[in-house]
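I'd like to ask you about the structure that follows.
Complex shown without one protein chain; remaining protein chains in place.
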């Protein structure tokens, strides 16, 4: 089976890759493009460690076939910070110690950012349900939820005109 | 090892032709079941036919006062459609219990249906709503009720080359309301141990004039329980009617013991969830009782 | 000096839970216990802890001249 050529946009940059017809987007991001920030915890869409944003919606990249990305826009954890300036979600994860091993962290940050991009003032319950597709085994979620709420508050402040 | 081809046809006709050419080919909607099964080695289709590039396959459409949902429409897009959510909240909620947000951004109701799992969350709600599928195939298009699609776990009534292109809803009846509830050990990221979809119509006096009650995970396919509906019709959904309805639901439940639940628990929950769903549907129907 | 052997080592090796030995340190004790029950020395580093007068002692060079009692007890690992 010959490989498929796919043209796409990753973190704002045009990107082309060759892939097997059934390669996952996650495999291509990690193994072909070297973007190893997205993690594989299960390969079945049950842990969220591979969360990326595809055409504006967060998805498990392990459950996207790489050829499906043709012409689409992909945002990964590697594109969340602007240069070396961390996004408020990233900054709050650090300040609130919302990570222990850190393996699930990229998926949580991409998912949390996706939430705050559409809902600047989520309740704790909304945060918890939004993040229910991201498994964390270290933290018990407490500090993660607090970090996301704190990031939301900071983003609201930034958005409020002085 | 046979390798799998990927095709992204632009028309229904091309998709039909590709599916018809290879009986092992599988349509790809959201991929949240198909890709998992391929990854686990349970399925190795000769080709996957991505339906998402076909015009009109994604999105909620209105034809008069009836809704039609393209087969490639992800579940979260249903929630974003205010009119659909107002008309069929039970269906929209059911579709948005599947998996996680990430999964629902990909998963489709048509895929949920054609995966033919008895525990599919959106299916009892669709059956209760009286939805029908538009199916495209080598001999053109046909319409069948949703409940006619799954025939056994993992198997559908679709012929080779056929796939669901659209799910159509009947016009929302005046005084109608629907609801779906499921039982799962976790709050999210889970498979229904039991699911109950309900659609009822109440008249101005709060008397139930029509009902459809469908159950998930209590049999090899979704179960439409006519006796349960009959127990409600003509009543004001009083305790006796609800009890009779729950009994009919339990009687119609023929579940199995498996890792997700026991027979006795599933039967008991079918009755409880159906009753709770009826009450939610009634409140949505604007019951005056 | 009293040597108290805790389960499972009492039955696994010595058939007794009290021994009277006069080791000069814990390495010496292991040698003496090995003489009583061949095989003990091989498993001791992995499975055994010693307590000298009620306090766990991981330094086996510890002088025992002043000690009254050594307890031989199972080592408990963590996760």
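Order of writing sets the chain letters: A, B and C. Residues in each chain are counted from 1.
Just so we're on the same page, contacts are C-beta pairs under 8 Å (C-beta built on N, C-alpha and C of every residue); 3 or more make two chains touch, one makes a residue touch a chain.
Here, contacts and distances are computed from a predicted model.
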Inset, instruction - Quick one: find the hidden chain's UniProt protein name among "ABC transporter", "Peptide/nickel transport system permease protein", "Xanthine dehydrogenase family protein molybdopterin-binding subunit" or "NADH-quinone oxidoreductase subunit H". - result: "Xanthine dehydrogenase family protein molybdopterin-binding subunit"
Legend entry - Visible contact partners (per top-of-document touch definition) of the missing chain: A, B, C
Legend entry - Contacting the left-out chain in the complete assembly, out of A:8, A:61 or A:134: A:134
Inset, instruction - Determine which one of C:21, C:36 or C:51 touches the chain that has been left out. - result: C:51
Inset, instruction - May I ask you to list the residues on subunit A that touch the chain which is not drawn? - result: 20, 30, 35-44, 46-47, 49, 76-78, 80-81, 86, 90, 93-97, 99-106, 109, 124-125, 127-129, 131-146
Legend entry - Missing-partner contacts on subunit B, residue numbers: 1, 40, 183, 185-191, 193, 258-262, 264-265, 268-269, 272-273
Inset, instruction - Could I get the residues of subunit C that touch the absent chain, sorted low to high? - result: 4, 6-12, 15, 42-43, 45-47, 51, 54-59, 71, 73-79
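Convention: only the chains that are shown with their structure count from here on.
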Legend entry - Rounded Å distance, subunit A centre to subunit B centre (Cα mean): 29
Inset, instruction - Round to the nearest whole Å and give the separation of the Cα centres of subunit B and subunit C. - result: 67
Legend entry - Centre-to-centre distance between subunit C and subunit A (centres being mean Cα positions), rounded to whole Å: 54
Legend entry - Residue list for subunit A, restricted to those that touch at least two other chains: none
Legend entry - subunit A to subunit B touching residues, read off their complex: 1, 4, 20-22, 24, 43-46, 48, 51, 54, 57-60, 62-65, 67-68, 70, 111, 129-130, 132-134
Inset, instruction - Enumerate the contact residues on subunit B facing subunit A in the complex. - result: 3-6, 8, 28, 30-32, 35-36, 38-40, 48, 50, 52, 74, 76, 99-103, 105-106, 187-189
